Structure formats: C-alpha cells, structure tokens
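Here the complex is missing one protein chain, while the rest keep their positions.
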Amino acid sequence: MLLDYFHVLMMILVAGCFVPLILFFGKFLRPSKPYSEKLTTYECGEEPVGNAWIQFNLRFYSLAILFIIFEVEIALIFPVFLIYKDQVSASFSLGSVLLFGELIFFVGILILGLAYAWVKRDLDWIRSVRIQ
Amino acid sequence: MELHFYLTISACLFTLGTIAIFWRNNLIAILMGVELVLNASGLNFVAFSKYTSASLHGQIFALFIIVIAAAEAAVALALVLRFYQSSSSVDVETANKLRH
Amino acid sequence: MIDFKTIVLIFFGALAVSSAVLVVFLRNIVYSAFSLIATFFSLAVLFIFLSAEFVAGVQVLIYVGGILILFLFALMLSQQLSQKAVKLSSTKLLPAVLLALPMLGIFLFVIYQTDWELVQNIQMEEGVASLASLLLDKYLLPFELASILLLGALVGALLLARPGEK
Partner (left out) sequence: MESLSIFLHNLTQQTLPLWIFVLLSIVLILFLITLPFAGFATYLERKVSADIQARIGPNRVGPYGLLQFIADGIKLILKEDIIPTASDKIFFRMAPMIVIIGSFSMFVIIPFAQKIVIADLNIGVLYILAMGSFVALGTIMGGWASNNKWSLLGGMRSAASVISYEIPAALALLNVILVSGSMSFGHIVDQQKFFNWNLFHNPFLFISFFIYFISALAEVNRTPFDIPEADSELVGGYHTEYSGMRFALFFLAEYADIFVICAVATAAFLGGWHVPFLNYENIAEGVQLPLQFIITLTKILVLFYVVMWLRWTLPRYRVDQLLGLCWKFLTPLSFLMVILTSMWMLCFGGRSFYGIIIGFFS
C-alpha cells in the first residue's frame, strides 16, 4: 500500500522541482533589464493608485460556507457509497432497504440546507438590497 | 519506537496550538491555533488505534473530528467577520464591550 | 541502516512541527495561513504511514481544499492583507509560554514513561470498505447526527454572513 503512495510522493517531487528547473535554465536565455517603470504593477498603463487589497463584500464568504459544508457531506458519503453496491446486489434484504433509508436521510437533510439557502436568497450573486 | 514518534508530534502541535490561542491577539490566528489543536488530537486518535488496538475506531473518530472542525471553522469565521464589521478591527483587545 | 521509509517519516514529522511553529510565530497573518498548508499536508502523509489512507484523503480534501480556503476568504474580507506585519506584543507571550511548556513536559513524560500495551503483529484490515462497514453499523447514529450538525452549522453561518441586516 505504501508503494502506491511512494509514486505519489515521487510525482510531487518531480513536479515540485520541474518548475524551478525550467525557470533556472531559462534564466540564462532570458534578457533581464528591469527598470522601475517596468516593475510597477499593471493598471492598463495608468499610475497604480492606492493599495491593492480593497474591501470585498460578504457574498464571497457565504459561497465558501456553502462549499465547505457540502464538501464535508461528500467526504462523509464516500464510505456509504462504497459498500452500497455489495449490500444491494447481494439480495433484496431488509439490510439494503435500511442502508437506502440511511442514505436518503443523510442526503435529504442537506438538501434541506440547500433549500434554506435558496429561499433566503443566499445563492444569488448580486443581492437585491431589501429595503426595510 | 513508532508510537512515541507520533505522540511527540501531536504533543508539540497541541502545545503550539495552545500558545497561539493564548498569545496571538488576532482572532483569525487564534482560530488557526484551534485548528492545530484539533489536528493534533486527530493524529493521536489514529496513532493509538493502530498501535494499541489495531482497529479502525480511531480513524472514524479522526473523521468526525475533521467534520466538526469544518463546521466550527465556518461558524467561527462568520462570527469573526461579523465582529469585524461592527468594530472594524480583528483585534481581541477591542472586544471589550461587555466590560463597561 | 535507516531505510528510506523512516527518512520520509521523520522529514514529514519535522515539517509538520516546523510549519506549525511558523503558523504561530509569523507576524504576517497571510504567511501563517499559507504555512498551514504544509502542516495539513504533512499530517496527511503521517496518516498514510498510519495506514489510514481514507482519513488522509479526507484530511487533504477538507482541510487544504476547504478550511484553508475559508481562512483565506476571511482574511480577504477582513482587510487583514494590507497590514504588512502586525507588531506581536511580547507581553502576553510569557504567560502563554509559561502555561504551554510545562504542559508539553507533562505530555512527554507521560508518553515516554508509560508502557503502552502494544499489539504485537499488527494486521489491520486494510482498505476503505472495512472502514465504511464499521462506520455504518457501529457508528451509524453519529453519522446521521453529523448531517444535522452540518445543517445547523450551515444555517447559523449563513445567517451570520448575510450582509444587510444589522
């Protein structure tokens, strides 16, 4: 089992030193005449004004919340799906119906969460400001 | 011996997490300390379940730790952002409205 | 002769601890967020050495692909990026270290003194299917409660993160 992950480690090593190698060899071929105007950040030719880290609004964050909750749900569903086929294709026993019920309960609860976010209009990207 | 190796690593992570929680005055750094503590306990569970009982119960505990850490991080960071909106700073010292 | 496996194990153990030190002691908060990647990834490698490959996959999937992105979004939204390096007050460092180091001492003492009754020849049932069947017959209730916990966290976090209502 460890041998497979040895392949993964080697691949990460090869990919990791692939980038610096290419950039290092390119360094001899590449011209390098940096002068100050060239090194300013690019703003369609205008003078860069102010600081780059401007304020965002919160809809990015509600998207990240939705993502992580459903990602965790997917991570938890993986084991159920692994044993679902062997359980179901064996025989039409009570066990398979129970397993199906557990699966539906788990997925149904989180579909409720998606419905909540949809009704509360958290899924819209441009939120119509509710004028109280 | 193998088990000692994993336990020392999780002990170091645990203490670093507590140092981060008590020392940093930036709320998000404190939450990172909490994540370190949760990871340390997850590692402990898996190491003990392999070496002392050769069973999979520890791995399931580590899974549930990861699930709870994700839910906790989502809610805690939402709280931090709401705190940032009301008092426009993420410093722990400014959170003293209950004091006076 | 230390074979290749223990070299990799010791390397990733040291990487986990050193990147955790960086997370705690770096002044720029975004640097500590990025060094959290190294901590989570080296922990996943340690899980693989503990023959817990499903937990390692979930660890990378949720921590590196989820929680870290959540932290980066929170850092973006709370304007933490412009301050180059916040000055870390060393006044509170002393009590924190005074509390943590004796705790570490106790941990290490306990780890190295007690003789844990170890299973001699460890034959763990390899593979994810045995983990799955254990999860669904012995730990079914926590599995179903996890979905309710996630629903609660989703609703709570969305409510908090909804702009507009004061």
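To keep things simple, chains are lettered A, B and C as they appear, and every chain counts its residues starting from 1.
The rule we apply is simple: a residue touches a chain if its C-beta (ideal position, glycine included) is under 8 Å from a C-beta of that chain, and two chains touch if they have at least 3 such contacts.
These numbers come from a predicted model, not from an experiment.
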As a test of the contact rule: which chains in view would the missing one touch? A, C
Residues of chain A in contact with the chain not shown: 3-8, 10-12, 14-16, 18-20, 22-23, 26, 29-34, 36, 38-44, 48, 52-54, 56, 60, 63-64, 66-67, 70-71, 74-75, 77-78, 81-86, 88-89, 91-92, 96-97, 100, 103-104, 107, 110-111, 114, 117-118, 123-126
For chain C, which residues lie in contact with the unshown chain of the complex? 4, 30, 34, 37, 53-54, 57-58, 60-61, 64-66, 68-69, 72-73, 76, 81, 127-129
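One rule holds for everything that comes next: only the chains that are shown with their structure count from here on.
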Need the CA-centroid distance for the pair chain A / chain B, whole Å please. 21
Mind checking the centre-to-centre distance between chain B and chain C? Centres are C-alpha means, answer in whole Å. 7
Residue ranges of chain A touching at least 2 other chains are 58, 61, 64-65, 68-69, 71-72, 75-76
Sequence positions of chain B contacting 2 or more other chains: 63, 66-67, 70-71, 73-74, 77-78, 81
Provide the residue numbers of chain C that touch chain A in the complex, in ascending order. 5, 8, 45, 48-49, 51, 53-54, 58, 61-62, 65-67, 69-70, 73-74, 76-77, 79, 81-82, 126, 128-129, 131-133, 135-136, 140, 143-144, 146-148, 150-151, 153-155, 157-158, 161-164
For a test of understanding, state which residues of chain B touch chain C in their complex under the given definition. 3-9, 11-20, 22-26, 28-29, 31-33, 35-36, 39, 42-43, 46-47, 50-60, 62-64, 66-75, 77-82, 84, 90
Going by the contact rule set out above, which residues of chain A touch chain B in the complex? 58, 61, 64-65, 68-69, 71-72, 75-76
